[in-house]
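A single protein chain has been omitted; all remaining protein chains appear in their positions.
The block that comes next holds subunit A.
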Amino acid sequence: MKILVPVKRVIDYNLKPRIKADGSGVDLANIKMSMNPFDEIALEEAVRIKEAGKAEEVVAVSIGPAKAGSDTLKSARAIGADRAIHVETDEEVEPLAVAKILKAIVDEEQPQLVIMGKQAIDDDNNQTGQMLAALLGRPQGTFASKVEIDGDHVAVTREVDGGLETVRLALPAVVTTDLRLNEPRFPALPNIIKAAKKPMSTKSPADYGVDTAPRLKTLKVAEPPVRQAGEIVPDVDTLVAKLKAMGAV
């Protein structure tokens, strides 16, 4: 079995984004960028499935600028992807167009499983996996906290609002990961050195015949409304009195 893992290069998880003064977007110049944490979990899961002898090859894909290839996909190969496909573009590509490019790659590569993050921590869209599954006409296991391959099916336990739901999907299938599926490893130094030697092919969206023109226009990006701090109360009695005066209890 082959597993395809799409990964996105995004602002590092620990950084607070700076909004550009003209309100046109978030300033990413000279900002540390990393692999989207949910995608890192997806990659870890794929590598674990391979290590358990249930897959032969893990292929990582990233759509983005030159550094998505030289950095993000290098990390992906260091973590354990066997090879990488970089679809190079400097434009921002929306989930629908990403899903179309991934569909074309799936048609070529024929993986049995695609595992990817449930959302990217920059645009927080939470769409691409579901869209890819729709375009492929294949089932989806979103927000996964457990993935079990069982012959030609996969059982996916999903983190849903009411608890944990398990669904059984016919392979090939698309799985999107939630935070607690696993804890990604730190790649060992020899693997980091070896990563650059693993193959990577470079493509463009046009190679897959996909129009990446955006459907959504961003008119403005602004700071969220700031909630004003209230007051510090000296003791529990004052807290109770204030809560009662506010009608909160």
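By our rule, contacts are C-beta pairs under 8 Å (C-beta built on N, C-alpha and C of every residue); 3 or more make two chains touch, one makes a residue touch a chain; residues count from 1.
Keep in mind that, in the parts below, contacts and distances are computed from a predicted model.
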Omitted chain (choose from "Acetolactate synthase small subunit", "Glycosyltransferase family 4 protein", "Electron transfer flavoprotein subunit alpha" or "Carbohydrate ABC transporter permease") - UniProt protein name:
"Electron transfer flavoprotein subunit alpha"
Selected residue (touches chain absent from view) among A:A66, A:V160 or A:I193
A:V160
So which of A:S34, A:S62, A:T89 or A:Q127 would be touching the chain we can't see?
A:Q127
Contact with the hidden chain only, please: which subunit A residues?
11, 16-17, 19, 26, 94-96, 99, 121-135, 137-140, 142-143, 145, 155, 158-170, 178-180, 214-224, 227, 229-233, 235-237, 239-240, 242-243, 246, 248-249
